[in-house]
Every structure is written in structure tokens, then in C-alpha cells.
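The complex is shown incomplete by one protein chain, all other protein chains being positioned as in the whole.
Order as written gives the chain letters A, B, C and D; numbering starts at 1 within each chain.
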Amino acid sequence: MIGRYLGRRLLLGVLLLLGVTVVTFILLYLLPADPARMIAGRSATAAAVERVREQLGLNLPLYQQYLHFLGRVLHGDLGRSYMQRVDVSTLVGARIWPTLQLMLASIGFELLLGVTSGIIASLRPRQAVDRIAMVLTFVGVSAPQFVVGIMLLYVFAMYFNWFPMGGYGSPIHIVLPALSLGLLGSGWYSRVTRSEMLDVLSQDYIRTARAKGAGPWRTVMIHALRNAALPVVAMIGMDIGYFMSGVVVVESVFGWPGIGQLMWQAIQSVDAPIIMAITMVSAIAIVMGNLLADIVALFVDPRIKLR
Amino acid sequence: LLTGFGAAAAAPKRGGTMTVSYQNDVSTLDPAIGYDWQNWPMMRVLFSRLLTYKPGTTDLTTDLAQSYTVSPDGKTYIFKLRPRAKFGNGDSLTADAVKYSYERVVDPKMASPGQAFFHSIKGYDEMVAGKATHLSGVTVVDPLTVKVELSQPDATILQVLAMNFGDIVDPAVAKKYGKDFARHPMGSGPFMLKEWVPGQKLVFVRNPYYFEKGLPYLDKVVFDIGQDPLVALLRLQRGEVDLLGDGIPPAKFVEVTHNPKWKSQVVVGHPLETSYLTMNTQMKPFDDVRVRRAVNMAVNKKHIVRLINGRGHPTDQVLPPGMPGYDKNYKGYRYDLKKAKALMKAAGYANGVSTELYVYNTDPNPRIAQAIQADLGHIGIKVALRSLGQAQVISAGGTPKTAPMVWSGGMAWVDDFPDPSDFYGPILGCGSAVKGGWNWAWYCNKDIDALAAKADTLAQPNEVQERLALWRKVFGAAMHDAPWVPVFNEVQYTMHSKRVAADPANAFSDPGVFPFNYARIYATDGK
Amino acid sequence: MNYLVEVSELEKRFALRGRRTEIHAVRGISFRLRPGETLGIVGESGCGKSTLARLLLRLVEPSGGDIWFDGEDITRLPRQQMRRRRRRMQMVFQDPFASLDPRMTAGQLIEEPLIIHRIGRRTERRQRVAELLEQVGLGADVAELYPHEFSGGQRQRICIARAVALNPKLLVCDEAVSALDVSVQSQILNLLVGLRRGLGLTYVFISHDLAVVRYISDTIMVMYLGQVMEYGPVDAVFSAPRHPYTRVLIDAVPVPDPTRRRHRTLPIGDPPSPETPPAGCPFHPRCGEASDVCRTTVPVLRPAGADLTHTVACHLYGASCAADLSPILPVAERVPVT
Amino acid sequence: MVALANNVVVHLARHKVSTAAALVVLAMIVAAVFAPWLAPHGPNIQFDNGLTNSGLPVPPGRVFPLGTDLMGRDLLSRMLYGARTSLVVGLAANAVAVFIGTVLGVVAGFVRGIMGAAIMRFTDLMLAFPALILAIALAAILHPTLWIVIAVIALVNWTWVCRVVYTQTIAISEREYIEAVRSLGASPLRVVLRHLLPHLVPTVIVWGTLGIATAVQLEATLSFLGVGVQPPTPSWGNIIFENQAYFSTAPWLVLLPGIAIVVVALAFNLLGDALRDVFDPTSRSRS
Partner (left out) sequence: MRLLDVRGLSVAFRSAGRDLSVIEDVSFSISRGEVVGLVGESGCGKSVTAMSILGLLPAGLARVTGGEARFEGADMLTLSARELRALRGLRIGTIFQEPMTSLNPTYTVGYQLTEVLKIHRLAGSRRARAAAAMDMLQQVGVTAPERRMGQYPHELSGGIRQRVMIAMALIAQPSLVVADEPTTALDATIQAQILDLLRNLNDRIDAGILLITHDLGVVAEFCQRVLVMYAGRVVEETTVEALFARPRHPYSRGLLDSTLRLDSPRSPLPTIAGSVPSPGRRGAAGCHFCGRCARAVARCRVDVPPFSDVGPLHRVACWNPVP
């Protein structure tokens, strides 16, 4: 049963991937930036540029270019970066693991901060705590990533010297970048958790739990939270896609070797092979994220059936 | 030309490590491909070449070549190689390697951006067209002697051979890795690449076989990749970084340079650079020279330099100071609004005109463009800005009748080699006023082109003064047509930690953008 | 005489998402209803009463069988035309709180069917709303209140007012009075009887309260696991219940008289899950009188005695005359209510 | 209508917080509309005394109440003019996004079947789609206008709203009163408009108001990539974006527009809450 379900979802995922690559490919084709010229260099002659274009197959009609691209991808070849002239799989591959790590840690912080504040706010709706949580939510959502990142560095790395000034390697390096992303993104989780918790807390089974003698902790954490968790889980699914397409500003503030900086550079220099590869990575992440969310939902809420 | 590293301490000592910060990953270390200001100085210490510059000057000197001779017709060069030069892996460096390296750049399969620089070597055209697999103009006379024959005299050929495109690669390694040589470079420079973690760091270590005894001083140079320049500065101030590869971030410039604590660690560079505004001579209203002159008179260069906190010097001519051929006595268009307005009126634009200015979207370029916009507003030119990514601006500039004005900042012309010809052909010559070219003014004056061509044939050492005079004439004439507004020559600032020092006289390999000569920087005790 | 509702061999299967099994909620139910007649439906919770009610109004699509309403087969009507028919068939839902949109006032709620079917002008509609409110005993002044401001009984009256606003011919009441306390329940029952008399309404009345069903119905249908167990005139069924299930059901009704407490025989075990219905007679696992045939063969409805209108589906009542029964059975004449 | 307006007025009178929020929103709109009259200077005038000798901006003070920016322009004036772009983007673009997301989410959740599945897969596609590439392509092909910004932001932001509304719609359309209304003979359109949408209001308020801040920021990114308003036209987003590196030297350039964004988003959130109370009689007794 679950096998067939997974099979169907993955098939849909492949179709989605095809769709995304087609659209991105067309857009990149439409861009006026000329990769052949950029490769051939600023002093190259027109003939030299034309030769480069031929070498890259850029002189072919769009659909042929796309089919070539697809053929290569099926053979596991993502092509070579225009600017760096290196296998894209090497470039992107090296950054996937750090990106995944940052994603996991950031989502962890988002959940920690967002869900906690959402719960607290929902326990005292429209009172001071709730209002404060709301204001903080909006500050977080509106704050520029760069400023938040630098401030955290100033305070926790420069002033207190608790954390390194960015970099990658030991687990301690991940704390500040993940914390800044967590601060920024937790607002969404906070609001969603709050409204969902408000709903759940008025349900009859919460009263039942209290009638059993369950304390506030047990009532909220065990009985209410699990029922309020579905939208949060769905959001995590979407978030995975967001993080896997890279978070350039935070990466660059903290010197995190994630996918975002690579993507940003590639976008700036219209390095199509890299853009295509990262787009595929994030599309896969979105498919997997949503699938994961749906599967987690099965465990959170036993009433849900696979569709 | 850089100054700084003022704290030249006691005698340089051997050993130690230095950390250099960069935001962007190094794109490539293949000298046939690498062509940006970031990888340029790196390849300069990974490889060596026949000729190089005396540290910190524009004067050529020998490097791998022990000596060389030029034939009287200026078409044949014979180089004698150092006898004991070796690559980092111990392979001997012979004349074959030189020939291989040059052919590698010209080989069309390589698609090297440096290819065209070698155009004057005999056999170039055949090889580029794919008719020959070897450069007939480069011959191995004996293992330590290379002969380079030109199809016509070329005053810049020695400069070209001193560029990174003239770097000598280890043929065995290059063949082994093919296209991936970029990640496994092997040359005969003072350092060699030990480790490259994409997006994180590169580690250079001493090349044990380097021919110049005593160099490099440092055992190891670590390039720390991926962090914002602002954070890199904080790390330098904390002692975690020894050199800011990207320079002092503009946002911190005033704070740092005015602080006595840090002032002494600031390094100032004067790259051979000119930041300019191009006017598309094929588009209205700039097809009228009066308008172009009016613009030249309306741009308040002093104000612009103040906007960028004084990190530049206003200029009125194409060539930067320090470049041979720079004309100290040149009087360009002076700031004169009255005259400018009169010119506009004369050109028939008394009621004003609208146009667009393309600008690279990173600070401070949009700000400079806004200042220009305000300035031109005073003479009735209404400018709309198009602030875009670098690739798009370059592409718009190189497309006919697309970008009426382009502000060159951030992509500005820095010399490939310190010769005036580099500031004419690629950016003002008729040959580059084509689709995809860098002549964004689309300026083409056949007479001036002829003068320039003539200048480049004057290759004999005794013709230098005549040649420079000719170049001064070329640029003077071009500015008479006013396709550009030269605005300022950039001054660049970076910082080093107290743990490293260098003799200011030779801390820099050549006058590019922060072209640190890593081989001559040494560790101190950190005071 | 014409029938207002004719249902034959009605079937409903719910496919369960992601599972191979399905729930057979309604299994081959047939009956006819004359104008002005009231059919009472009783049965275990989950036996398909509400599903049957929804099928009658085609709020869910039948999996088989036909429903004729007012001389026309509505099972295959296009949706849009079906919507127009709804003017003549209305329903009062089980849960008065859940079936009222909490964002609308009582007045708006009652006015809504009039707006939907474009009846009257604004002032006329307002007047009709006031009338209806009076009719269900609420008073016109509550029109501005929201559902949460009413008690359960008052809310149910709003539902009833909304349902009768269009002067329907058929009113399906799904446990319309179950959540109400006795005094309000009596008020509502009086109201329904009054409407039947005044407007000639036809009711399908679903309840698990046998006293109420008996009070208001002419005919009664006892359901178990989607099937009809017993069907007949209300007095016949109550005075002489035939099916063992009917008997325990009636026996289980508590009597509001402390002096008559008694010990009753209750069915053993719990109702089976509709997902895995037992073979044979659905009631046999709980039936005290089950024999082997009950475990293998599904009994069909047939007259259990001389009264041909009183039918039962049970193997206890001889198979002798089973063959000559048509699927649609004649319905008892209406027992007048004074 | 009159009754509703009356409700609103009564509600505002009773709740100080909502009143304050309404006043803030009103003030912002007034500021945007009357910027030319309210602003002490033109937004693009580069004052000579607006920069220090070393070319640094001037902090808030007597001459420039909110200080100047890196080009020596009056920040107050720029923020007043910037309100135009930012409010249009934060409200219009975001409203379009919320609208599209809501409509598609409701359709997918209400109709389900093949149509619903198709819409949701399309949403996934848009979610996976690199919006910045689209922005750059548009910037290259078209001349930058605010309309493109609105279009791109709407295109990017609707997907999240759509997913959330979709789940909510499924939950609501399974409630019994929806079936009850259908049994009255109501058309699907009426069911959706009168009985489904009002219940989505709280969700839409949460996502809509959180979206204001993100839209304003996204606008700055788009401007940077050449799609949006081009310099020197100010917007709160691009004032922050241009100056954030100068945060430690000239914090007012980041803080003040940042506060403006937060205040507007908050005010709309509070106003949304108030609006919900007006529409939702059941929540009124709770406050």
C-alpha cells in the first residue's frame, strides 16, 4: 500500500521536476546575457565567440538544447559551470551537506522559538504575552537577515565570545546562522501554532485530559500540541524547499558554504548549468519535503489515510 | 601601484601561516582560463612565467627566462630558460612545457579568454581555425631555449607573456586532469595548491622546488572563502584573518581609516584603473558630440569622489596615472554647467531629453549613478537608471542600440598589462564596437584606429618614447570626440593583521587589484 | 393515489480512501410515501439512517437504485435542476449547532432559502421571516441574534423555520429533537404536527427515541447495518414487534416511572463494524434466537403474518410465502393524529 | 451595509487598540498620498550639508529630523515618498497574492477531484520555481515598473496562501452547515462566497499581514535585480536594502524604515483582528 503510494508520489515528483526544468530552461534562454561571450573573454573576436557557442551547443534550437540537457542529466551529468569550468555536480555536491545541516538546525530553531511562543501566546490570548509575541513575530518577519546576522555576531561572537565568528566545521559553528534564520522564520510558526492551538484548546478532549488530572504541561504538550501539529508539519514541508534553494545572506554573513551563495553568484553571472542544477535540487527538496510532511502527518494523526 | 605594509619590521623570517579572506569562491586556478582579480594574484604565485614585473612597478623583468633577445625586425624572440626550474611535483621545467602552455591557451578547445592576446604569434590563425594543432611560431630550440616568432612586430608581446596566460603549466599534470586542471593546478611558482574545499577554503603550501632561494617566506597561505567582507573585517580585527582579500568594506571605510588603532594596518592600492561613463555614440542624443561634451562638463566628479568617501581621484582622461602614456599636462573638459547648457542648446536639446543609464547594482555604483543622474538633470538630461546584475549590464552594453549610457563601475577597466594599448583596442577601438564587445560607447574613429595600429608596431626599445607620444595623441583625439566621461581613478584599501608584514617595495606582484605577492609576505611576532 | 416519494433498491457504498474495503451504508432499501404521511426510521447508531436521509435529498449520490420524487426520477437529474427541486424537499439536521452558519443571524439564516430561490422582495421576505419565527415560537425580535446566543432547543427551531420557509412538500428530520429536553421537545413535536396538518407536509422522521417516533409516525422502518429489519404501520410494529432486534430495542426504552423498574433482556455484544459486516443476517451475532441459516443467508423482507403491510426480514418467520412478494411494498394507510 | 458600518464604528469606539491601529493605517495612507505636501524636501535632492566631510550621512537632528542617507538626502522625505511604493507593494501585491492563493485554494479544496489535484500540483510547481530567475528575465526584457513587481510578488507569494487555504477549505467544507446550505438548494458559488470565505478570514488575516513585511522586502530584492522601482525612487524596502551594510555607522537608515514596516504590518494585523471580530460574532464575546 505505502509502496504504491510512494511510487505515485515520486512519479508526480518527477513530472514536477520536468516542469520546473522546462520553465527554468526557457527563462534562461530568454536572458540576453551571452555565456559564450563571457567564456571567450572580453578581448575575444566574434569568430572565437561563435566557436565557443558551438562547443556548448548554444547554437542549437531551444528544444534540442533542452533534450541534450535532459539526456546528460539522465546519465548523471549536470554539465560544467560556465564560469568555473568545473563539473556542476562537484560544485553543488560539496554544498548540499552544509545546506542540509543548516536547514535542519534552522528548522529546529524555528520550531523551538516559533512553536514555544505560539503555545505561550495561545494560552493567554489577547493578553500581554500574546501581544508581545505578536510584536516580536512581526519584528522577526520584517527584520533584514543581514542585520540580524551581524547583530548576533556582534553580541555572541564579538562581545561574549561564545561562538566563533562564522565558519564551518564543528557543531558550534552552526548555532548562530541557524539561530538567525530561526529568529526570522519563527514568526510564521508562532502565528500558525497560536491559531491552531487556540482551536485545539477549546476541544472537548482537552477538557477530558484535565478531568483526568493532567497538569498544564501534559495537557498542552501531549494532548493539545499533537493535534495542532498538522499545519506546522505542512509548513516544515514547504520550509525544506525554501532552505534547500539557499539562504544567501545568512550564508555569507557566517561564511557558511551553503548552496545559496553559489546560486546567487550563478544568478548574477547567469551561469545556467549551476542554476539548473540548484533549481533541480530545490525542486527535489520540495517534493521530498512535502512527501515527508505527508508521511509524518500519518504518524501525528492516525485518522489521516494515504490518498 | 600599492602602498602600505608600512610596518616593515626586522628582517623577514621563514615560516608561518597567513589567512586571507574572500567572499566568493575562487572560480578557477587554470591560468589559461582564470581572468578575474581574485584568482589573478593566486595564479601568480602558483605558476611562474618567462617574464614578470619588478615587484610593485610596471617594469618588466625576467622570471623563468634567464635572458632573452629580440631580433632587429622585432619579430623573433629567443628565451633562455633557467636551468634548474622545477614544478612543484619535482618535474623539470623545459622548453617543451613553454610551448605546450602557449598552445594550450591558443587551442580553440580550451576556449581561453586569453587566446586573442597571442594573435601576433606566427601560426596563431591556423591553430585558432583548427587547421593546425601546434603553434608554428613557438619552437623548442633545445630543452632550455624557446624561440617565439611573430607574424608582425607587436609592442605588447612581452607584456602578454608576463600575463597569467603566459604561465607555464606542467604538461604531464595538465594532460592527466584535462578540464579539471583548474582544480589541480601544477606550476613552478613559489606556492602550490595543497587543498581546495569548494566554498570553504584553499590551502597553498611552499613549493620545495621553487627556483628562487629563500622564497616564499610563509609555509602556508590559507584562503578562507565565503564570508561577507564586513564580517571578514571584524575577524581581522580579532586576529582571525591576516588579509582582507575583498578590501575594506565601504561601510566601514571611514571608521577604520580614521581610527588610529587600525590606520597603520591599512594597505592602499592604486590599480591602473579608470571608472568612466560611456555614451552610446550610435544613439540619440549622444550621437551629437556637443551633447557628449556637455555631459563631460556637467558631471561633478569631486562630489562623486566625496560620495565614495574619497576612495578615488577625479580624472579627465582615459589612462590612469601610473600607466605609461598618462598625460600629466592633459586638460580635459572642466566642470562648467553654463557651457554645458549652452552646448545642449546648440545641439537642439534646449527643452531637455530623456535617456537611460545602466549601472551594476552593487554599492557604491548605484549611488554614483544617482549622482550623475542629478548632475545631468541640471543640463536638462532626464536620466532613468537601470540597475542590474553585472552580466546583464555587460550584455546590454555590448548589444547595439540598447544602453545609451553605462556606468563602468564594478566592471571598470583594469589593465591586463601596463600598456596604453590595453586601454584603447578593447574599449575604444572599432574592432570592439561589435555585438558582445566592450566598446560600450560604440565609438569608432578609423583615423584614430590607424594611429593606434601604428603605435603597436613600434616594438623596439628605442621607439618607446615615440610610441608613448603617439598614444597620447590617440587618447587626446578620442577625448576630443568625448565618447566617455572619465570620472575617477579608484584607490583601493585593504587591511592586514599585525601578524604579517612585507617590504612595501615588493609586497605586490604587479599593479592590478590587490595583487599581493604572497611569496614576499612574512609572518611577524604579531606586535 | 399518487406517491410523493418512491424509493426502490437504494444503495450507498462509501469508498474508503486508500483502502480496498468499502462501507456499504445503505443496502437495497425500498419504500413509498404518500403526501401527508410520516415515515419513522429507527435503528442503531451508525446503521445508515442519516445516509438514507441524505440520499433522499441527493446530498450524497446513490450507488444504485432510484428515487422518484413527485412523479419524477431525481437520481439522474443534472445538479442545477436538482437544486431547483430542493425547494420542495427540505431537511432538518441532526446537530442544530453544527448545521447553522455561526456567522449569520437567525433572520439571515431563515431568509437565506428565500433569497436562494428568489422568492419575494426584500420587505416581503423580512415579513415572512417574522412570520416563521412566530410560527416556531421564537418571536420576531430574535432575528438579530446569532446562533451561539440561543439554547439548543431554540437553535433547532431556527433550523425548522428555515426548512419550512419554502413550503416544501417533504421534510426530512434527522434526529431533529434528540438533543432537546422534554419540554422543548414537546413544543417542537406539536409544531411539526401542526405544520403537517396545516400544510400537508410529508415527513421522514429519524430518531432513536422510540417514544417520539411512535408518537409522530404513521409507518415505521427499523434499520440495522444498512438494511431494513422490520417495516410496517407504527401501531402494528409497536404492539407486535416481530424482529428480535425490534423487540430488544423496544424493551430497552427506559420508562419514566420509578415504580416500574424492571430487568430487561439486552442484546449481547456490540454492533458489528460496517466495514466487516457478518455474513447472513447482520443481527445474528447478537441475536438470542439465531440458527445456522441466519449465519449464511441474508433474510428478505416479507409479511410476517396476516397483515401484509407489516413485513420483517427474519428467518424466524417462515420462508413459505417469500416468493410472491414484490420489492416495493404497499404502505399502511395513514393513522390520523388528532 | 449600514449595520456593518455601524458595527465597525461601534467596535472601534470600544477597542482602543483597534482604533490606534486604524489611525496608524490612516496616517500611513495619508503620508503616502500627501507626501509632496508633507515632506520637508524632495526625495531626491542631494544636500551638500547632508553628508559629512568624509562623505558619511548625517544623523537625525535639527536640520534633517530623521537624518540623511548615503547620498545626503533627507530620510524623512524619502520615507514619506517611499510609503507610496511600499504601501502599494505591501498592500496591493500582497492582496493580489492572497487573492489568487485564496481563490485557487478554495477551488482546489471545494471542488477537489482532478481539478483540485491539478491546482495543487501546479502550486507545487510554482513553489519549486526559481522566482529570481523569472525576475531577472523580466528585468532584461521589460522596462521596470511597479506593475511587474506586483506581478512577481503575487506570483511568488500566492503559493503558500493557497496551500494553507486549501487545507482549511477541506476542513470547513466538511462541516455540517455547508451541507445544510446545499440542502436548501444553494449554488456552489453562494456556498463558497457566503458560507466558506467568511470562515477563512482569520487565516487570510494571519497570512496576509505576515505577507506585508515579506512583500516589502521582496520588492527591495526585485529592485536590486532591476525589476522594481529604480533608484532614486525610494521605498522602505530599498532604503533598508541599500543601507544595511552601514548598519553600525548609520543605524537610523535601517531602523527607521524597519520600524515603519513593522508598524504597518502590526497595524494591519490588529485591524484584521478587529475586522474578524466584526465578522465573527462568536469571537466578540471572547475578547
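Methods note: a contact is a pair of C-beta atoms (placed from the backbone, for glycine too) under 8 Å apart; a residue touches a chain by one contact, two chains touch by 3 or more.
All of these numbers come straight from a predicted model, not from anything done at the bench.
Asks: One chain is left out of this view; which of C:15, C:252 or C:279 touches it in the full complex?
Replies: Missing-chain contact among the listed residues: C:252.
Asks: Pick from C:64, C:102, C:120 or C:152: which residue touches the chain that isn't shown?
Replies: Missing-chain contact among the listed residues: C:152.
Asks: If the hidden chain were put back, which of C:34, C:208 or C:295 would touch it?
Replies: Of the candidates C:34, C:208 or C:295, C:208 is in touch with the missing chain.
Asks: Out of C:81, C:167, C:273 or C:291, which is the one that touches the chain we can't see?
Replies: If we include the chain that is not displayed, C:273 is the one touching it.
Asks: Please identify, in ascending order, the residues of chain C that touch the omitted chain?
Replies: Looking at chain C, the ones touching the missing chain are residues 42-46, 137-138, 149-154, 178-187, 189-190, 193, 208-212, 214-215, 238, 248-250, 252-261, 264, 266-267, 269-271, 273, 335, 337-338.
Asks: I need the residue numbers on chain A that touch the omitted chain, in ascending order.
Replies: 202-205, 207-216, 218, 223, 226-227, 300-303
Keep this in mind: only the chains that are shown with their structure count from here on.
Asks: Ranking chain pairs by how many C-beta pairs touch, which one is first?
Replies: Highest contact count among chain pairs: A-B.
Asks: Taking mean CA positions as centres, which chain lies farthest from chain A?
Replies: Result for max centroid distance from chain A is chain C.
Asks: Report, in whole Å, the distance between the mean C-alpha point of chain C and the mean C-alpha point of chain D.
Replies: So the centre of chain C lies 51 Å away from the centre of chain D.
Asks: Take the average of all CA coordinates in chain A, do the same for chain D, and state the distance between these two points in whole angstrom.
Replies: The answer is 22 Å.
Asks: Scan chain D for residues touching two or more other chains and write them down.
Replies: 136, 140, 245, 247-248, in rising order.
Asks: Help me check something: in the complex, which residues belonging to chain C touch chain D?
Replies: 54, 57, 59, 80, 83-87, 90-91, 93-95, 98-103, 105, 112-113, 116-117, 146, 148-149, 159, 162, 166
Asks: Using the touch definition up top, name the residues of chain A that touch chain B in the complex.
Replies: Listed in rising order, the residues of chain A that touch chain B are 31-34, 37-49, 51-52, 55, 80, 83-87, 90-91, 94-95, 98, 146, 150, 153-154, 158, 165-168, 251-258, 261-262, 265, 267-270.
Asks: In their shared complex, at which residues does chain D touch chain A?
Replies: Going through chain D, the ones touching chain A are 121, 124-125, 127-130, 132-134, 136-137, 140-141, 160, 163-164, 167, 202-203, 206, 209-210, 213-214, 216-217, 240-241, 244-245, 247-248, 254, 258, 261-262, 265-266, 269, 286-287.
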